[in-house]
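In what follows, a structure is listed as structure tokens, so that the remarks can point back to it.
With one protein chain removed, the remaining protein chains of the complex are shown where they sit.
Let's look at chain A:
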Amino acid sequence: MDPIIRLENVSFSYKINEKTKVSVLKNISLSIFPGEYVAIIGHNGSGKSTLSKLLNGILTPDHGEVWVHGHNTKDTNKKRAIRQAVGMVFQHPDNQIVATIVEEDVAFGLENIGVPREEMKKRVDEALNVVKMSPFRHRPPHHLSGGQKQRVAIAGVLAMQPECIVFDEATSMLDSFGRKEVIQVMRQMNNMGMTIITVTHHMSEAAEAGRIIVVEDGEIVMDGTPREIFKHKQELEALKLEVPSVSQMAEVIHRQFADFSRDIIHEHEFIGEVEEFLSGGVGS
């Protein structure tokens, strides 16, 4: 299978003053395949946000190439095709909502590319349905909760029918309810076949993905399934990261009760382990 996004020896630097450049990404190579659900984690300034902005050509590399479906992101003629294939959802929902009525906001991108009226209506309906915001379609967005606004922003991206959506810290301004709503939508879209890439500081959110990429000092230092990655508690802590709360709790319990598994990354696994442990079913 061909990757949907391929980075080939990508480097990127920012000029920080007259004389000095700081290199943010150093010779990164990476392939993302259709249908993957990838979380990118790393501490502040590690380069993960820059990396996400290279994925649909918002930024282009100083050295190396980024290919989206075989289109080079440096090719300005292909910009529209690239943005069409890879959509983005940002941190602040307020910065992405432009219209005064929810359904108009979702239709905004479609109007821009001249989608016929009937088709537009159909796509808006579908997108609002996926993010479970249909009942709010005639409401003004500014009275919605953060999670609801972010779901409207996602519907706007979804209506463009991209193959991949990049979420750049899209849950960091949301409370636990809002975050759960958005994570549910991500999972559902991934189940529908869409490629999901999420940049996050929430380890319990990263645990939902099928693959985690850890970025440190402009390089990819770990790449694996959440279960593999979260086994490296000490390494992650050295990278200013951590393992999910339930993994930390399991670790503490495991130190007292060796039979209590520490290989736990999800809340439901933790609860299951407690129940099994108490029923005496462990190992017997």
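FYI, a contact is a pair of C-beta atoms (placed from the backbone, for glycine too) under 8 Å apart; a residue touches a chain by one contact, two chains touch by 3 or more; residues count from 1.
Going forward, contacts and distances are computed from a predicted model.
Enquirer: Looking at what's absent rather than what's present, what does UniProt name the missing chain, "Energy-coupling factor transporter ATP-binding protein EcfA2", "Electron transfer flavoprotein large subunit", "Bactofilin" or "Na+/H+ antiporter subunit D"?
Expert: So the chain that does not appear here would be "Energy-coupling factor transporter ATP-binding protein EcfA2", according to UniProt.
Enquirer: In the whole complex, not just what's shown, which of A:Lys26, A:His43 or A:Arg187 touches the removed chain?
Expert: Of the listed residues, the one touching the omitted chain is A:His43.
Enquirer: Check the options A:Ile58, A:Ile101 or A:Met249 and report the residue that touches the missing chain.
Expert: Checking the options A:Ile58, A:Ile101 or A:Met249, the one contacting the hidden chain is A:Met249.
Enquirer: Would you mind spotting which of A:Met133, A:Ile165, A:Leu241 or A:Ile265 touches the chain that isn't drawn?
Expert: Touching the chain that is not displayed is residue A:Leu241.
Enquirer: If I consider the whole complex, including the chain that's not displayed, which of A:Ser31, A:Ser172 or A:Gln188 touches that chain?
Expert: Only one listed residue reaches the unshown chain, and that is A:Ser172.
Enquirer: Touching the absent chain: which residues on chain A qualify?
Expert: Missing-chain contacts on chain A: residues 14-17, 22, 42-46, 49, 91-92, 142-146, 149, 169, 172-178, 201, 203-204, 237, 240-242, 244-246, 248-249, 252-253, 256-261, 267, 270-271, 274-275, 277-278, 280, 282-284.
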